[in-house]
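Down below is the structure, laid out as structure tokens.
Here the complex is missing one protein chain, while the rest keep their positions.
Just so it is clear, A and B label the chains in written order, and each chain counts residues from 1 on its own.
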Amino acid sequence: MTLEMFVEWAIKMAVIFFLVLTADAYVVLLERRLLGFIQMRLGPNRVGPFGLLQPLADGLKFIFKEDIVPLEADKVLYVLAPMIALVPALMTFSVIPFGDKITLFGREIHFHITSVNVGLLVVFALTSLGVYGVALAGWSSNSKYSLMGGLRSSAQMISYELALTLSVIGPVLFAGSLDLVEIVKYQTDRWFGIIPKWNIFLQPIGFLIFLTAAIAETNRVPFDLPEAETELVAGFHTEYSSMKFAMFFIAEYTNMITASAMASLLYLGGWDGPGVSSFPILGPIYFALKVFFFLFLYIWLRGTLPRFRYDQLMKFGWKFLIPVALANVVFVALLALLLF
Amino acid sequence: MVPLSWYLVLSAVLFTLGAVGLFVKRNIISIFMCIELMLNAVNLSLVAFSSFLKHLDGQLFVFMVMVVAAAEAGVGLALIISVFRNRESVDIDKLNLLKM
Partner (left out) sequence: MEKVLFLILAGISVAAAINVIFQRNTLYSAFSLIAVFGCLAALYVMLQAQLIAALQIIVYAGAIMVLFVFVIMLLNIRQEEEQKDRYHLYYLSLPIGVLLALEVYYGLSNIQDVSVPGAAVGNAESLGQGLFSTYLLPFEVTSILILLAIVGAVVLARKERDIPLEMLDALEAEQAKNKQSGKSEGKENN
């Protein structure tokens, strides 16, 4: 490992870390504003122009809040839980590619920190660790609402992970690789020179399953049972305050961004778009737009849909989503057999 | 490059710890976890051999071991739950109905 490579890595990591955290902050603002719009009210618009400085104010508020640890809580696990939730969520971005490569100062710069030949599995491995943060928070708070939230969340995340994993078999089969860069490169081809070979066109069912399962994995409406306010106060993070709560918050939004990024990488051609082959710098912009679309969808769903009941959630996951996902695997495999 | 024997020693240490735990613990769940630890120790040596002999069979065995471990965990935990429902305990010393 040369010094140049090391510097390049360090810069990339710093940039991506900063970008992700900033994106988190502004997705929160976007969500509050959009929800306000959907619900015919204004949302936060006092701090700065259009409320654009609101994330800063939120951050300050989080820092200065009193950090409360319940007396009967399991102190070690209580402190550990938000970290366990946050760290894997941020780590996923080490393998997510944002674009192809550009040449800068005579060096080839790739738009990803590292490319692993099992990149997709790495993302799944890291996101599957996120459940521990939630489960631990629920357990260690020593509060019945938290425990219920934690239990629900671990059951829900195990159940929907199956459908999620089954749904990504489609893109993997088509591209013949688990490398995220390879999967996107397969999709940059064109049919008849015009229509992009995005996976969504041939696997719409897989795409819908992925989207549904991803929303459930990130504990968002309509699958936000772990923190159902009306029955569980705030679910697993009822007892958390200050920065510890903020860490859960950041982890949740980072997971949302990861899920959106994965959906666009696997089904919408990642950084693919008109003109990318001649101007590779456009790639990350297209990618950001696609991710933004999915984030908008998340917020839109939250403003629109009611919450599932717990048994409905389980029934939907096991008796509908997984069988359909299995059928989709067979369908996609047949398709791949016929096409290639 | 780390020599092969280092991996094997680590694997042996982990296996031994798992075996000790198997004797010492009384909680079924802990015993179960010790079994998982032993399986993992074996996996480590398999992967190490596979890597040093440049032969992928070792990793394929690990794959099989993982499948077996997953099946074992599923059935085992279901058993633990049903035992707990009946006996209100996961202490193996209290599960001596057949002895009396």
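Here, a contact is a pair of C-beta atoms (placed from the backbone, for glycine too) under 8 Å apart; a residue touches a chain by one contact, two chains touch by 3 or more.
Note that the structure is predicted; figures quoted are calculated from it, not measured.
K.L.:
With the missing chain put back, one of A:151, A:208, A:297 or A:336 would touch it. Which one?
P.N.:
A:151
K.L.:
Determine and list the chain B residues touching the chain excluded from the picture.
P.N.:
Listed in rising order, the touching residues are 1-10, 12-21, 23-27, 29-30, 32-34, 36-37, 40, 43-44, 47-48, 50-57, 59-60, 62-64, 66-75, 77-82, 84-86, 89-91, 93.
K.L.:
Name, in rising order, the residues on chain A that touch the hidden chain in the full complex.
P.N.:
Output for chain A: 76-77, 116-118, 121-122, 124-126, 128-129, 131-132, 135-136, 138-139, 147, 150-151, 154-155, 157-158, 161, 177-178, 311, 314, 318.
Quick note on the criterion: only the chains that are shown with their structure count from here on.
K.L.:
I'd like the Å distance between the centres of chain A and chain B, where a centre is the mean of that chain's Cα atoms.
P.N.:
33
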